[in-house]
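With one protein chain withheld, the remaining protein chains of the complex are depicted in position.
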Amino acid sequence: MKLGMIGLGKMGFNLVLNLLDHQHEVVAYDVIPEPAQKLAQQGAIPADSIEDLVNKLPAPRVVWMMVPAGEIVDQVLEQLIPHLREGDIVIDGGNSNYKDTLARAAKLEAKGLYFMDVGTSGGISGARHGGCFMIGGNPEAFQIIEPVFKDISVENGYLYAGEVGSGHFLKMVHNGIEYGMMQAIGEGFEVLEKSPFNFNYEEVARVWANGSVIRGWLMDLTQNAFSKDPKLEGIAGVMHASGEGQWTVETALELKACAPVIAMSLFMRYRSLEEDTFHGKVVAALRNEFGGHAVVKK
Amino acid sequence: MKLGMIGLGKMGFNLVLNLLDHQHEVVAYDVIPEPAQKLAQQGAIPADSIEDLVNKLPAPRVVWMMVPAGEIVDQVLEQLIPHLREGDIVIDGGNSNYKDTLARAAKLEAKGLYFMDVGTSGGISGARHGGCFMIGGNPEAFQIIEPVFKDISVENGYLYAGEVGSGHFLKMVHNGIEYGMMQAIGEGFEVLEKSPFNFNYEEVARVWANGSVIRGWLMDLTQNAFSKDPKLEGIAGVMHASGEGQWTVETALELKACAPVIAMSLFMRYRSLEEDTFHGKVVAALRNEFGGHAVVKK
Amino acid sequence: MKLGMIGLGKMGFNLVLNLLDHQHEVVAYDVIPEPAQKLAQQGAIPADSIEDLVNKLPAPRVVWMMVPAGEIVDQVLEQLIPHLREGDIVIDGGNSNYKDTLARAAKLEAKGLYFMDVGTSGGISGARHGGCFMIGGNPEAFQIIEPVFKDISVENGYLYAGEVGSGHFLKMVHNGIEYGMMQAIGEGFEVLEKSPFNFNYEEVARVWANGSVIRGWLMDLTQNAFSKDPKLEGIAGVMHASGEGQWTVETALELKACAPVIAMSLFMRYRSLEEDTFHGKVVAALRNEFGGHAVVKK
Partner (left out) sequence: MKLGMIGLGKMGFNLVLNLLDHQHEVVAYDVIPEPAQKLAQQGAIPADSIEDLVNKLPAPRVVWMMVPAGEIVDQVLEQLIPHLREGDIVIDGGNSNYKDTLARAAKLEAKGLYFMDVGTSGGISGARHGGCFMIGGNPEAFQIIEPVFKDISVENGYLYAGEVGSGHFLKMVHNGIEYGMMQAIGEGFEVLEKSPFNFNYEEVARVWANGSVIRGWLMDLTQNAFSKDPKLEGIAGVMHASGEGQWTVETALELKACAPVIAMSLFMRYRSLEEDTFHGKVVAALRNEFGGHAVVKK
C-alpha cells in the first residue's frame, strides 16, 4: 500500500522503517526536513509539505499522523483536510484523548472523510520491529488499512476495537495499567533496597523475568535498566507523566469506577515532581501545634 | 488523691500541674531532677528515685508513668515493680502499643498489681487544662482512680473503655484517624496553594473553623499555624510519625479491615522523609527504556 | 435588607428562617408552592414566580439561588436574568462547580449584573442557626450583601475569599477534606469493630468528641448517629457522593497536586455503590489461572 506519514519523531520515523521493511510505499513529511531525507535513503518518498504529501498519494489517500497529542493534531488536520477528498482515510496514531478523537471524527465525517484512531504500544522498538495497535473507526475503512497493521505488528498484535474513539480509549486504559504495573515494580524494588539483604537488582529482575508470575516486557526492561546502572545511582526518581494516566483516572471518576491503584500511581508521579509539599508543611505545622513536635526549619 | 508521676516531659509535667490545680497531691519524679524541682515550687512533692516516689505514697499506691513508649516503659517497670505491693495500681499514660500493654499487664497481674492503660489525647494544652483519656484495665481499680480523671479531663472527656489494652487500642486508632484527618486538611490546602486563586490561608482556616462541617480542633490549630507563618515558608514538609499510625495500619492488616485513607496518610509521611525514592528511579528508568523518555540525571 | 430566595429545599428553607430571625425581609419562591406558604406564616413574602419575586424587590435586587447544582442553576438564571437590571446581584449559594460559576459570571457581568458565588457549609442546622459561608465575587457587591452574611453565620463564619469562583472553589475543597475526614473516622470505627475488644461506639465517639485532637463537629455527629443506632445495624454502608469530592480530585489532577487521601475516600464511595466489582472478577480469575486458587462461583 502507498500511504503518507506526517510526523517523523521517534515513533513515526521507526514506523516508516517498519512499513518499508514490509514493501509499503511511504510518503514521509515532518516540519523539519532531516528525518524525511534520512528516510529517503531507506526508500521513502520525502514530501516538502502536507500538500505535497497528499499530492503524492493515490486515491483513496491514507494519511497517518504521528504527532504529539493535543493542539498539534488539530493544526495538522487544519492543513490536511482542505487537500483531501471524500473517501480518504486519516489515521491518528498518537496518544490523543479519546474525547478529542470523537470531536475530530465528527468533523471529518461531515466532509466524507474517515478518521481512524490507533493506539500504538510497544515503544520505539515495537514501532520499528513489530508493535501493538488498537484501532477504532469505520469498519470498511479498517478493511482497507488492515493489511498495513498485519505487517507492522507482532503476531496477534493488532485489534479492530470498534467504533471511532475505541482505539484511543483502549490505549488510554493500557497506559493506566502500565502506570500501575510500573509503580508496583518500583515499590517492590524499594522494599528490596531498604531491606537488610544485599540484593543484586539486575539478577533479581532477571530471575523475575524468567518463569515467574510477574514476567513480562516491563520486567525485561527492568533488567536492562539495572544492567546499565546497577543501583540506578545516575538518575533521579522524577517520574514524568504524559497525560494518559491522568485521563484514565479522570475517566474512572466519570464512570464511578474504583481505580485506586492507577490513581495512586499517578499521584506518586506528581509527588515525585516536587522537592517539598504544601500538604507536608501543613501536617508538620499541625504536629507542632498540638504536640510540640519539632519541625524541620527551612 | 495522692499519686505518683514518673516522667516529667511535656506531657507529664503539664499533667502534674493539672492534678495540682485540682487539689491532688503528686509525688513527681524524672531521671533529670529539674522538672521535679520546678513542680515542687507549684506544690508537688519531688522524689529522688522511683523507690523514693513509692515510699512517699500511701497504699494502695497509684503510680502514673508518662514516659516514651517502648523499652523505657519496661525499664521503669523493672525498677518500679519490686517496690510495689499487692493491690497497687500502675498507670501507663503513654503511647504504648496495646500488645505490649497486654504483655505487661499479664506480668503485673501475676504479682497482684493492677495495670491500667490510659490513652491520652488533647496535646500539651489538654494535659495542662483538660484532656481526653481512654482508660482500660480492671474495673475495680478504675473506680479508685476515676476521680482523678474526672478532674483533669474536659467534661465527658474520659472513658472507661473496658479490659486492659482497650485504652491504648483506642488511642492507637484515634491517632490513625488523626493521621487521616491531618493529611486530608493538608491535601486541601495543597489544592488551594496550586489553584489559580490567591487565598489567604489563615482566613480560610478561620472560616472553616467556624460553622463548617470540618470545624474542629485541628482546623483551629491550622488557623494558629497560618497566623504565625502565612504560607508556612519557614518549615519543611517533613512529616515524622511516632508509631501509632503504623500500628493502626498493621492492626487493620491483621484484622483484614479496609483502611486505605489511614494507610495512605502514613505512606505520605514516609515519602516525605526522603528526598528521592528508589521506586521513582525504577519507574523513570522504565519510561526511558521503552519510550526513550528523558530521565533527570544526577 | 430585603432579598429574594429561589429554592426552598432543606437548605433554602432554613436559610430563610435564619434570615427572618435577623429581621431581614425575604421574598421566597420555589417551583412547588408549599414551602413559600409555610414560610409566609413565619413572616416571609411568598412569590408566585421568579418574575413576581423580582418585582417584589427594591433595586438593586439581591436574589439568592439555593437550588441543586447543575442544569437547574442555568434554567433559573435563564428565567431570572430578563427581569434584572444593571447593578442587581445574584447569589449562587449551592454546590456549583467553580468552572460553571466562572462561565455564568461572565454572562451576567456582560449584562452589568453581579454574580456572587457562595459556598455554604454547616449542614441544615447551620443554615438554620448559623452557618459558614465562603464568598467570591465583586468586592463592591460583597459590601452590599456582607451584613446579611454577618447575621446568618456563626461568629467568624463568613469569608470574602476573592474574585468570582473562589467561593465555590473553597467549598469544593472543603468537601474534599470532609470526604477524607469522614473516611478516616469510618476506618477507625471499622478497626474497632473488627478488634477483639467490645467497644461501645457511642461512648467512644463521645470521649473523642471531648478534649481529643480529633474532636470537632463530625465527631459530635458520630456520637449522635451511634446514640440512635448503637451498631448502625439499620443502615447500609452505601456512601453516595454529590459531586464536590469528585471535582476536588479532578482539580487535584489538573493542578498536579498529590491528594491520595481525598481520592481514596472517593473511590471507597464508588466501591460501596457496587455489590461486586469487575476488577475483583479479573483478579479472582487470574488467581485461578496461575495458582488454581478456587473462585467463588455465581
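Here the chain labels run A, B and C in written order, and each chain numbers its own residues starting at 1.
Note that a residue touches a chain if its C-beta (ideal position, glycine included) is under 8 Å from a C-beta of that chain, and two chains touch if they have at least 3 such contacts.
All values derive from a computational prediction rather than experimental measurement.
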(request) Quick one: say which of C:59, C:106 or C:285 touches the chain that got left out. (result) C:285
(message) If I consider the whole complex, including the chain that's not displayed, which of A:42, A:212 or A:227 touches that chain?
(response) A:212
(request) Based on the whole complex, identify which of A:23, A:41 or A:195 touches the chain you can't see. (result) A:195
(request) Against the chain that's been left off, what residues of subunit C make contact? List them. (result) 10, 123-125, 182-183, 185-187, 189-190, 193-194, 217-218, 221-222, 224-226, 229, 232-240, 242, 260, 264, 268-269, 271-272, 275-293, 295-298
(request) For subunit A, enumerate the residues touching the unshown chain of the complex. (result) 121-123, 126, 130-134, 153-159, 161-163, 165-166, 169-170, 173-174, 176-181, 183-185, 187-188, 190-195, 197-199, 203-204, 206-219, 248, 251-252, 255-262, 264-265, 267-268
(message) In the complete complex, the non-displayed chain touches which residues of subunit B?
(response) 213, 246, 249-250, 253, 256-260, 263-264, 266-268, 270-271, 273-274, 277, 279, 290
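Here is the rule we use: only the chains that are shown with their structure count from here on.
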(message) What's the farthest chain from subunit C if centres are computed as the mean of the Cα atoms?
(response) A
(message) Just the chain pair, please, that has the highest number of C-beta contacts.
(response) B-C
(request) Mind having a look at which chain is the central one, using mean CA positions? (result) C
(message) Please tell me the distance, in whole Å, between the geometric centres of subunit A and subunit B computed from their C-alpha atoms.
(response) 48
(request) Could you grab the centroid distance between subunit B and subunit C? Build each centroid from C-alpha atoms only and quote it in angstrom. (result) 33
(message) Using mean CA coordinates as chain centres, what's the gap between subunit A and subunit C in Å?
(response) 39
(message) Using the touch definition from the top, which residues of subunit A touch two or more other chains?
(response) 260, 264, 268, 271, 277, 279, 290
